[in-house]
Structure formats: C-alpha cells, structure tokens
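Here it is, the structure in full.
A protein chain is absent from this complex, but the other protein chains hold their places.
Then we have subunit A:
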Amino acid sequence: MKQSRKTSLRYCPLLYLFLIVGTHSALAQTDIDGIMMSKKNLCIGPMYGYSSWKNYWEGTLKRENLNLGTVSSQMYSVMGAYGVTDKLNILFSAAYVRTKASAGTLHGMKGFQDASLWAKYVPLEKKIGKGDLSIIGLAGVSAPLSNYVADYLPLSIGLRSKTLSLRAMADYQVGKLFATLSGTYVFRDNIKIDRDAYYTTEMHNTNKVEMPDALSFNFRAGYRHNDIIAEAFLDNWTTLGGFDITRNNMPFPSNKMNATRLGANVKYHTPNLEWLQLVVNGSHVIAGRNVGQSTSINAGLFIVFSVAKKQVPDSSPKKVQQ
C-alpha cells in the first residue's frame, strides 16, 4: 500500500468563490482543488472576499459607466470540509454579500446570498510514471439563503438560481509539483423576478426567467509540499445560451455571461500549528462578455481538527485506506 502525498496534506479542500459574473458580483461557490480532507477531520473557517470592477463588457463591447463608477462587492462567508473517508469529502459554504457603486444614485444591496453543498469522491488513485494521478468526481448543489433581489444588476448580490454542478477532475503530482484540470457542467434552475414582464430579445409576459446552463473549466498548477500550496490558475466560465446586453441597457440575470480569469492561490500553515491554516488568493478577469472586468482578493483562516472520539488532531501523515 502506497501512501498518498495528497491526502496526507491535511489541507482544506476549499470552495473557491468564482466571481463569474458580472456586471455584478454573483459568486459561484465551487471546489476546484485536487486534495482531500482526511477521514473524520473537519476544517471550517471564515473567508472574506473583495471584488471590484470599473470596466465591463456590454455584449462584447468593453466600456465604463460613469453612472456606476466602480462596482464593488464584499463577501463574508463560512466554509468547511469534512472527511467522511479519505476518499469521500463533504464541502459546504454560505455567504453574506454587500454591493456598492461608487458613482451614480443606485442603492447598494446586502444580504445572505447562497449556500452550497458538495460531495467529492476519489474513485481512482494510481501511480503513473513518476507521479500520482487522482481522478476525482464532484457533485454540488447551491440554493439562495434568502429572498434577495436578482433582477437589479449590477448591484444584485446574486442570481438566485438553484444550481446542480457535476465536475470531473484529474490531478497529477510529481514530487512537489502538481497540475489539476477540471471541467464542470452547471445546471441552473429558472428564477422568479419582481417584474411581471421583461424583454430579452423578445417580450416575456411572465415573472419567470429561463436561466441558461453553464460550463466551466479550470486549470491550476504549482507547488504542493508539506506546509504550503502555491498555485496559479486559469479558468473559464461560459454560459450556454442567454443574450447580450443591448447598447446602453441594464444587464439581466439571463445574459450570456462569460469570463476567463487568471489568478494565484496560496494555502499555508506553520509546521507547529497545523490546525490553523491561512488561505489567500487573487484573480483578475482577462476576457469576458456581459460581465465586469473584476479583480478579486479573498482571504480565509481555517481550523482543522479531528472529530473522531478521544483523538487529538492527527499530525502525522495518514495512510490511504484501500
């Protein structure tokens, strides 16, 4: 039996906040790590995020809006992960979001946004060449935590759509270096808005809005060893359908929102305080459609402990149960 370097890391496989959207700041909570929480270990902690943009894409046209200035959002969330086994983790998060525009007269919004719950399972771990390959499958759901307003973009705190995400992921590590590639299909449920009619590319005499599904890809690579994970990532969110914001119009929840982001992420704990972990990441949208060109930073502090009876947190590498 071989010891897996990945499971032994005891890092929180966190739900990252993907600011997909935006001419506003709906945040999709999504897990894109190739690491697992050890059995009967729980990590949990607060995370703070700040994101802002001044330019956005109106369809494919990049512009600024002097009547919005800079649109910013702050996110306060709680996230966690639990190792049901070394190969099955449950991840969860819940967020509170506050938005603001620096210019113009529009009122910012705040409120409890969405909660998400993911199951993450490793069906296959194998040594290939000099490295370890893991194949990971994830399924996640998200739903709004409150009756917040979706149809007030770009200042809505989210899109209110219930989602189901299915993700396949491959993680390969050679020595201290790794790469992770994942692809996700996001089913999005229709939403209700406060208006009783709206125009997309045609009139809809209803308060219900069809939300197109979305596809996302994530590639991340970097250094992963003992006390530190440092990685760069490139990801893409593509809405499968939807329509472009028309000239000088307001955005709408069912717009075709696409974004490609570049970012970096660090997870760290000091060798003698393994139960306390720091996570910092930042990203910038490098291409988009009907979204804001946001720059985001997130920081979180997590505690890790074993919930097994009469056990102190296990600081030595665990063996993978085969």
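The working rule: contacts are C-beta pairs under 8 Å (C-beta built on N, C-alpha and C of every residue); 3 or more make two chains touch, one makes a residue touch a chain; residues count from 1.
As a convention for this text, contacts and distances are computed from a predicted model.
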Per UniProt, and picking from "PA-phosphatase", "Acyl carrier protein", "Sugar ABC transporter permease" or "Thioredoxin reductase", the hidden chain is "PA-phosphatase"
Touching the left-out chain: which of A:Asp151, A:Asp171 or A:Asp235?
-> A:Asp151
Of the residues listed, A:Ile35, A:Ile136 or A:Ile193, which one is in contact with the missing chain?
-> A:Ile193
Candidates A:Val78, A:Val141 or A:Ala264 - the one touching the absent chain | A:Val141
Name every residue on subunit A in touch with the hidden partner chain.
-> 66-67, 84-85, 88, 90, 103-108, 117, 119, 139-141, 147-149, 151-152, 162, 164, 187, 189-190, 193-199, 202-206, 208-211, 246-250
